[in-house]
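Missing here: one protein chain of the complex. Every other protein chain is in place.
Let's turn to chain A:
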Amino acid sequence: MSIRRIVIIGAGATGTAATRALRASGFDGALALIDGEGETPYERPALSKSVLTDAADPPVLLDAATIAREAIDLVSGIPAAAIDRAARCVTLANGPAISYDRLLIATGATPRRLTLPGAERVYYLRNLADARAIRTRLVPGAAIAIVGGGLIGLELAASARRLGCAVTVIEAAPRILGRAVPARLAAAIEARHRASGVAFHTSATIASIDGAGLRLDNDAWIGADAVIAGIGVVPETALAGAAGLALDNGIAVDAAFATSDSAIFAAGDCCALPHRLFGTARLRFESWRVAGDTGACVAATLLGVARPFDAVPWFWSDQYDETLQIAGMPQFGARIVERATGTAAPMLFHLAADGRLVAAAAFGPAGAIGRDIRIAERLIAACAHPAPEDLADPSRPLKVLLRGTVAA
């Protein structure tokens, strides 16, 4: 069947990357991009930083000139309401339907919500409207309570401190950044925040929230003018689920983004997929670059040539003037090798039981860590088994280890 009509739901990093890649690969059929949010498609990473601290507009992902030049039918401000798989069309919330030969679901994720007395007072950060609402509360001298010591919570903490707020981070687990970041780095990041005046309560559960602050289970009271929660995200699967597509901690897809319907694909934060470097179970990556990479990769699959996603996942988190970068998946490591970087914390290399490098992680000024993380990313992609003593010795350039590896 010839593919003449492609519909993409979601105009974030994944959906916009897919539109660009489709046109770049010569697709000249109808291309509709459904953006329920109604803003000019924009980059989310700025929302926790410059949009708050400098009242900046986020960088634009797809400007009007590109939309016109690439003949993209942007449906702006009208969410998709349903997918009709039998009729192969997407119904919009205001009634009309758009037919597709291939559909890409790139609906992203939504913040996990608190459920406790007073939860309706809590702010969350996912989209531009959220950031604008939070910005009005980050005034100098305001007391800000941040629920969740994850990446978003900590980026918010750094921005709020920069704006002169008093900041308290409340984390339910015994330490911050428990889900994605090795303990050694989490400790360095916490120390950096404490040095800037952020207070932390770990192993702390919130009992209730009111207009003056929040009460912990142990009866401690934390005064706050505003409460912002960053306690993770859940994949946005409502449309897919209602349409009967298989779900598995996200829309279930194979390595080339195919759902359980051969005309429908899903990519970005809304889906879970297996990755050649990390076993057979489906994973979710939740990072800006993976979202864009998968959007670019899925274009080939949409056009009929299944292309598995095989790029090494990588993310950054900028806090103050430093950056956390992790390439690969630390949770697949069996041991850690430390390499001094001249910054507050060493670079950590995570090796699987068989010695294969599966992740590298570091925190510090980008100029001190970025290059070696880049090189580690290539070693991970090549399934390299670097000698631990080479990794541990900062006098041995990592670049040398790349010789003799072949990108798999």
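As a working rule, a residue touches a chain if its C-beta (ideal position, glycine included) is under 8 Å from a C-beta of that chain, and two chains touch if they have at least 3 such contacts; residues count from 1.
Heads up, the rule we're going with is that contacts and distances are computed from a predicted model.
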item: Per UniProt record, name of the chain withheld from view ["MocE family 2Fe-2S type ferredoxin", "ATP-binding cassette domain-containing protein", "Sugar ABC transporter" or "Xanthine dehydrogenase family protein"]; value: "MocE family 2Fe-2S type ferredoxin"
item: Touching residue (missing chain; options A:T19, A:T40, A:T237 or A:T323); value: A:T323
item: Which of A:R307, A:R374 or A:R396 contacts the chain that the document leaves out; value: A:R374
item: From A:W314, A:F332, A:F349 or A:F363, residue that would touch the chain that is not displayed; value: A:W314
item: Touching residues on chain A - with respect to the absent chain; value: 17, 43, 45, 59, 289, 292, 314, 316, 318, 323, 366-371, 373-375
